[in-house]
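What you see is the complex with one protein chain gone and the rest in place.
Up next, chain A:
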Amino acid sequence: MSITAIKGRAFGDRVLLALVILLSIVMIAPVLWVIGLSLKENAELMANPNSVFHAPYTLRNYVNTVGTSSVFLWVGNSIIVSGGLTLGTLILSSLAGYGFARLNFPGRDVLFVIVLFGLAVPEQAVLVARHQIFSILKFHNTYPGLILPGLSASFGVFLMTQYFKAIPKELDEAAMLDNASRFRIFWKVLLPLTVPAQATLGIFTFLGAWNDYLWPLISATNKEMYTLTVGMASTQTNFAQSEGIGFLMAQAVFAGAPILIVYLFFQKYIVTAVSGAAVR
């Protein structure tokens, strides 16, 4: 490579770096804005929102949040709902994916197509019917009521089926010759190999459930059963919102923390998932 070419490349790299930094600032600015607002007195913010750029800063909003807000209850509900939904989706999708990829049974292909049709049905289309069914079953304002609808995860079944299909059948055969039962082959040989797909599916499911607003808004009418999204929205509708912006932002920081932790633990898989490289 000639020196000119190297210089040209170095310049290109610098432009790219500048662009990445700029985009990062754009992405991180709202988060910093939220944190900044949460560290200011409500009264000061009401007088001048730009006061966020200078001292004094306070932790009073966080103290108030810990003391008076229901945000921890909502975070707890969201963790139970998102965690339960994620766990359930992973279990069901893995079992179904293994079944579709490895078992021969009558009607398998037709059933798989039916499952895929689920991808094409928008949630809004079934909302009323689901609401009625859950009313009859008295599922509203319960954790199962919030978790069960999300378990019909067509995407998860599809993803896991494709992933299981990509695992060489020789591994099953080697395990069969090693006298392993079908369940042991699934559990000890194949399932550990699907961890990247499980992580992808788990992250998407968790984030989707965490951010879901529509169904919890309909199903959880009791304040005790609010998830974070519904709870935060209920705070915003308060007439005193403009006066309590710092308090609201402190709640938002608490609300965002769990998802940030999830991200920190799984960022490798999130990047893989988003780039689409998880499916071999």
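Here, a contact is a pair of C-beta atoms (placed from the backbone, for glycine too) under 8 Å apart; a residue touches a chain by one contact, two chains touch by 3 or more; residues count from 1.
The rule we apply is simple: contacts and distances are computed from a predicted model.
Per the UniProt record, the absent chain's protein name among "sn-glycerol-3-phosphate ABC transporter ATP-binding protein UgpC", "Cytochrome c-type biogenesis protein", "ATP synthase subunit a" or "CarB protein" is "sn-glycerol-3-phosphate ABC transporter ATP-binding protein UgpC". Although one chain is not drawn, the whole complex shows that of A:A175, A:I203, A:L228 or A:L248 it is A:A175 that touches it.
Per the touch definition above, the residue from A:R108, A:K165 or A:K188 contacting the chain not shown is A:K188. Mapped onto chain A, contacts with the missing chain fall at residues 168, 170-171, 173-180, 184, 188-189, 192-193.
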